[in-house]
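Shown here: the complex without one of its protein chains, the others still in place.
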Amino acid sequence: MTTAPAGPGLKPATMAEALRRALRDAMADDPAVHVLGEDVGTLGGVFRITDGLAKEFGEDRCVDTPLAEAGIMGTAVGMAMYGLRPVVEMQFDAFAYPAFEQLVSHVSRMRNRTRGALPMPLTVRVPYGGGIGGVEHHSDSSEAYYAATPGLHVVTPATVADAYGLLRAAIASDDPVVFLEPKRLYWSKAAWDPERPDEVPGIGRAVVRRRGTSATLITYGPALPVCMEAAEAAVDEGWDLEVVDLRSLVPFDEETVCASVRRTGRAVVVHEAPGFGGPGGEVAARVTERCFHHLEAPVLRVTGFDIPYPPPMLEKHHLPGVDRVLDAVARLQWESDWTERTPGTAAATDDESGAR
Amino acid sequence: MTTAPAGPGLKPATMAEALRRALRDAMADDPAVHVLGEDVGTLGGVFRITDGLAKEFGEDRCVDTPLAEAGIMGTAVGMAMYGLRPVVEMQFDAFAYPAFEQLVSHVSRMRNRTRGALPMPLTVRVPYGGGIGGVEHHSDSSEAYYAATPGLHVVTPATVADAYGLLRAAIASDDPVVFLEPKRLYWSKAAWDPERPDEVPGIGRAVVRRRGTSATLITYGPALPVCMEAAEAAVDEGWDLEVVDLRSLVPFDEETVCASVRRTGRAVVVHEAPGFGGPGGEVAARVTERCFHHLEAPVLRVTGFDIPYPPPMLEKHHLPGVDRVLDAVARLQWESDWTERTPGTAAATDDESGAR
Amino acid sequence: MTVLEQPGPYRPAPPPAWQPRTDPAPLLPDAEPLRLLGTPAAAGLDPALLLELHGQLVRGRRYNAQATALTRQGRLAVYPSSTGQEACQVAAGLVLQQQDWLFPSYRDTLAAVVRGLDPVQALTLLRGDWHTGYDPAEHRVAPLCTPLATQLPHAVGLAHAARLKGDDVVALALVGDGGTSEGDFHEALNFAAVWRAPVVFLVQNNGFAISVPLAKQTAAPSLAHKAVGYGMPGRLVDGNDAAAVHHVLTDALRCARSGGGPTLVEAVTYRLDAHTNADDATRYRGDAEVEAWRAHDPVTLLERELTGRGLLTEDVIRAARDAAERMAADLRERMNQDPVLDPMELFAHVYAEQTAQLRAQAAQLRAELTAAGELPGAPEGGPQEGRQR
Partner (left out) sequence: MTVLEQPGPYRPAPPPAWQPRTDPAPLLPDAEPLRLLGTPAAAGLDPALLLELHGQLVRGRRYNAQATALTRQGRLAVYPSSTGQEACQVAAGLVLQQQDWLFPSYRDTLAAVVRGLDPVQALTLLRGDWHTGYDPAEHRVAPLCTPLATQLPHAVGLAHAARLKGDDVVALALVGDGGTSEGDFHEALNFAAVWRAPVVFLVQNNGFAISVPLAKQTAAPSLAHKAVGYGMPGRLVDGNDAAAVHHVLTDALRCARSGGGPTLVEAVTYRLDAHTNADDATRYRGDAEVEAWRAHDPVTLLERELTGRGLLTEDVIRAARDAAERMAADLRERMNQDPVLDPMELFAHVYAEQTAQLRAQAAQLRAELTAAGELPGAPEGGPQEGRQR
């Protein structure tokens, strides 16, 4: 996934390039699209995602704002009220928190508050997650907050093509989209034709990244490459793992996820955010509600620990890695199918079934 | 629960009175306890929970702050750094959002950031939830945000005695506690002896409020009375429901909850917060991980809809009521025990099993 | 190498990029709030304007009384009255041009009504049948804002967007004295000044944020003094002098409209009623203070001026009173009708397109309502889905 060979017309591109290209194309296509944020203009953003936009479209279309996230979010609300399509950049995950009130109390509800009169076609770009050696407050996985807020869409790409397609879809959406960019995949590369970007089927569709029969890994964003690698490694252990990339936490693509779990009968949800109260709980609960009788084992979760994000030198211990994913797969009660189990013996394995 | 008869030494008291009493006793016992918030002084708080404190302990101990929630939370952090035990009041759920950054980036992490050198013995009181006919932004159930934040304790009482006991425990805790007060239970009454308040076993312990054998209702805060009522009503339908009051979302009392579910084999999680990404997902996922082979049916959830909190005249449709709880109980696949099920027939019922 | 080794005479260098900034004096408010009524300057005021202000003040006072009465009758969930602040409300509602936008807080329904909104629509939030009872874009009145000061950045963004589009639009944003303490106040004013956005901020300093008096809210010489920290002019005005508020706002709007950027206006006024009908103001203030302010009532001030100029004829009094009573009667009557509500609307506006999850939830509610016979077209006493064990 990170070094796919270039086919005809395809060039290797990074996710950062695809995101930049998506912004550029959206701005070129629609004069209502305005980019706002800290350092997004002259500098092109600390991750260079907005590089060149101020030059191409002028400083009024790509604005270096004062340093105030609530102000950025709040003025963007006003701009959207007047018919613009603001794309705001929060410089890092934890620096979106000052804008939380504007996001929750206004962005997510404005359409509903006004009986549809004031839609909020606002995109909130948030570089998120760790694995980049960032000092504290630079590596949060904050998706649980957004996913629990009705009225928001929550989207996160894991591939170069999705980065382009989903960001275009987010900007085109008439509803607010929290667009979570996995920082540590910014420089991941894939063959991608910038002139004919892949069609991505809009917001709200999960995709099966790898077909398999033994169990399903359900994941998104920065954990997708980990799961793909785990699936490859699992072959040696005799497991043929299916990998589902959610791409969108809200709306949640129950169809695709449940279809996969019904096929395989076993599932592990993998994400980097802390487990308790994280999106994995929702996914596991929902899948279990829908697919209970297809499950050979409880849906397990492999997540970040329930701790504040660690300092750079320790983050490797926190981030779900291939081994931890495989350990969870190993705990999926392979010894027996449920039809063969009796209550007594099954119960004995309960307390081990979910060590985390 | 709301009109328990007064025994010897017992008087009927409201939850509001118990909370006020807890604050008063905590301030009397420990000069380090300071109360801060909007209108908490002269007025005694818009819900009168701090009534009389400024008079008894002086305006320096019970402070009418300027109107700025981040400022309240942030200065409380500084006070805690100097050894005080601030108790801050956020006037309503949605008005805690401006303080979100201070809460997430500092309050929850200060101990961890400083290797234990700067604990945060801070209590954040948040009146939460609906059912009081409040206009928008006055009825949010925001517990999902706090429960997903490592480093915070998240506690919510549902009875008069717990209101006192848990608030005392929260203030006594050396860690930050988000103390969620169910607004619509403020005026609920129970027999309670203010001179000899019941012992409540500290933070992190769930309690079985009603013993039962058919299924477990897992709930907390404002939804507890609903579940108790549902359990009574269920008797007519032939169900003997157990009701577990979580009291504390973090730490989560897995022991008590799982013991109950293992006994009954069926469970419904009930809360007022929106379902998607809400605490119910975590509870359901966790219980399922631990008790999979005891479950006769998937753990279901009865929650608020995934919508912004409705206007007063429509809120009754949003709030989980007795009927909705009983409807969920009815969907717990009573027709057969799992040992009798065959994969084929069981699968056929899947899509009905969790209509929400 | 140290300068020891550098030859040449010693001369202190000025910091190269430091440019002495502008003189702050023009930004500072006057020491005393501007007053026109009862002063020599009032002589220059247009009688037609004074009479319009008078009619609106009388109507506004009546509106506040009627809305408060409706809370007692259970027809409003809550009402934050602007009794005593009608001069600010009326001026704010009158000064705007058609294309301009008003950004009110929860207390400013009167300003919206003066601007032309149907009172029943303005009161929808407080009656409780929906959050915003009107189409903000149609009336150019933003939703009544409950989270304090959060509407201010919206006003800035909207005004800025309009200017980028080349439209002649000014935004007038209202906030209370308490609201000035919020971070959003600060960020909004700063963005406005940096962007030179066509927006005017009107602080109604009514002395209290619920129970908290101004002295616990700020130590500043005045709230208008905050302007200088953003590089915009601050103006102080007697908030009970309708002519003065109208004058200062008109000036500020003209400045904004012509590219001069934002202004912060502090209107010193007083909330004569409690915070809302649910509040008990005697807990935090004495009658004497309230009575003193009653003597400086905006209606009284204007009527004195009109009297002095011989404009307050019996006809004028009667016409104002009658118009106010008609408005009140109409409001009473229409608010006494139960609004027709569709519970299914709960799911209608969450997203442009309903998600599968919301569709399922809507179906659940519809089924419940149908079973209970509460949906139009639902089978009354029809077959109820029984629970099955």
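Should a chain be cited, it is by its letter among A, B and C, assigned in written order, with residues numbered from 1 in that chain.
Simple rule for what comes next: a contact is a pair of C-beta atoms (placed from the backbone, for glycine too) under 8 Å apart; a residue touches a chain by one contact, two chains touch by 3 or more.
Please read all numbers here as calculations on a predicted model, not as lab measurements.
One chain is not displayed; in the complete assembly it touches the shown chains A, B, C.
Considering the full assembly, B:Met79 is the residue among B:Leu10, B:Met79 or B:Met313 that touches the omitted chain.
The missing chain, though absent from the display, is touched by one residue of B:Tyr97, B:Trp192, B:Tyr220 or B:Phe252; that residue is B:Phe252. The omitted chain makes contact with chain B at the following residues, 34, 60, 65-66, 68, 70-71, 73-84, 86, 98, 101-102, 105-106, 109-119, 150-151, 153, 173-175, 204, 250-252, 254-255.
In the full complex, the hidden chain is touched by chain C at residues 2-4, 10-18, 20-24, 27-28, 31-33, 35, 37-39, 181-187, 190, 193-194, 196, 207, 216-222, 225-232, 238, 240, 261, 268, 270, 289, 292-293, 295-296, 300-301, 303-304, 307-308, 312, 317.
Contact residues of chain A toward the unshown chain are 38-39, 41-44, 46, 64-71, 94-95, 97-98, 133-138, 237-239, 276, 305-308, 310-314, 317-318, 323-324, 326-327, 329-330, 334, 355-356.
Here is the rule we use: only the chains that are shown with their structure count from here on.
Each chain gets a centre from the mean of its Cα atoms; the one farthest from the centre of chain A is C.
Of all chain pairs, the one joined by the greatest number of contacting C-beta pairs is A-B.
Taking each chain's centre as the mean of its C-alpha atoms, chain A lies 29 Å from chain B.
For chain A, the set of residues touching two or more other chains reads 70, 98, 101, 105, 109, 112-113, 150-151, 250, 252.
Of all residues in chain C, those touching 2 or more other chains are 130-131, 147, 183-184, 345, 350, 355, 357, listed in ascending order.
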